[in-house]
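Removed: one protein chain of the complex. Kept in place: all other protein chains.
What follows is subunit A.
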Amino acid sequence: MDISFKNVTYTYQPNTPFEHRAIHDLSFTIKSGSFVAIVGHTGSGKSTLIQHLNGLLRPTEGQVKIGDYTLSADKKVKDIKELRSKVGVVFQYPEHQLFEETIAKDIAFGPENFGVGEEEVKKRVHETIHAVQLSEQLLDRSPFDLSGGQMRRVAIAGVLAMEPQVLVLDEPTAGLDPRGQQDIMNMFYQLHHQKGLTTILVTHSMEDALKYADHVIIMDHGTKYMEGKPTEVFQRKRELEKVQLDVPEIVQFLFGVEKQLGISIAYRGQTIAELATELVEELRSRNL
């Protein structure tokens, strides 16, 4: 499903002393099947943005299009439930949404609400528990017996079991240990390709944005600051620093190489090993 924002503004609690404009005049498009990272400082409007994607919020001004669904201030979407079944949102700290007696029931909760048949739900529960790399033996246990990282996986399984076409991830790795962070991100990346999802990742991590995304949107003060391919966007160090964002380590390193050794290597998404060979060759050719 293609997603587009056209001059979207959203104001919290309008006409009160607490009026607060979270996003304004925001426009962009996301192509179906792409992996998009939305990056920005705290308070730049990222969380407000993603709540428009499944109709939790309706824009105060402007228009949001998700596939055939249009959200705007003046008219309500009739089949909002259908939209929500197609756009799965993994919120920050999703483990806080667990409530059922058993893990199986919690994973089944979403699909059941959307009217998926009993047999199909069962099948999906088993599929998704594998997808999040947890053992099937856990299915009859209470989700509250698990560790924090495992609870997170169960909550994610609950969203995946809805089999959405668009997957929205709001800092899915916050608060996990480094190993867990990598596992979870790799899992999402795999699913993205396997199921042909459109994935929207909200993150603070430039590394993740660089590694997984094929399009980056940088947000600042409620509006779009920059947009483009990650390799291009992350070259613009000055502009990023202006909105208190760093460039990824690998790009940082290449800037250092250029400054110290005068060797300039363009970053095109090489791995560390590839970069090392390139650097060695470059150094050899100068007889150093």
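By our rule, contacts are C-beta pairs under 8 Å (C-beta built on N, C-alpha and C of every residue); 3 or more make two chains touch, one makes a residue touch a chain; residues count from 1.
Simple rule for what comes next: contacts and distances are computed from a predicted model.
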{"item": "Protein name, per the UniProt record, of whichever chain is missing from view (\"Xanthine dehydrogenase family protein subunit M\", \"cytochrome-c oxidase\", \"NADH-quinone oxidoreductase subunit L\" or \"Energy-coupling factor transporter transmembrane protein EcfT\")", "value": "\"Energy-coupling factor transporter transmembrane protein EcfT\""}
{"item": "Hidden partner chain, touching residue among A:S44, A:S85, A:T128 or A:T203", "value": "A:S85"}
{"item": "Which residue of A:N7, A:N113, A:Q133 or A:S264 touches the chain not shown here", "value": "A:N113"}
{"item": "Contact footprint on subunit A, counting only the chain that is left out", "value": "12-13, 16-17, 51, 54, 56, 81, 84-85, 87-89, 91, 94, 96-99, 109-110, 113-114, 144, 158-159, 162"}
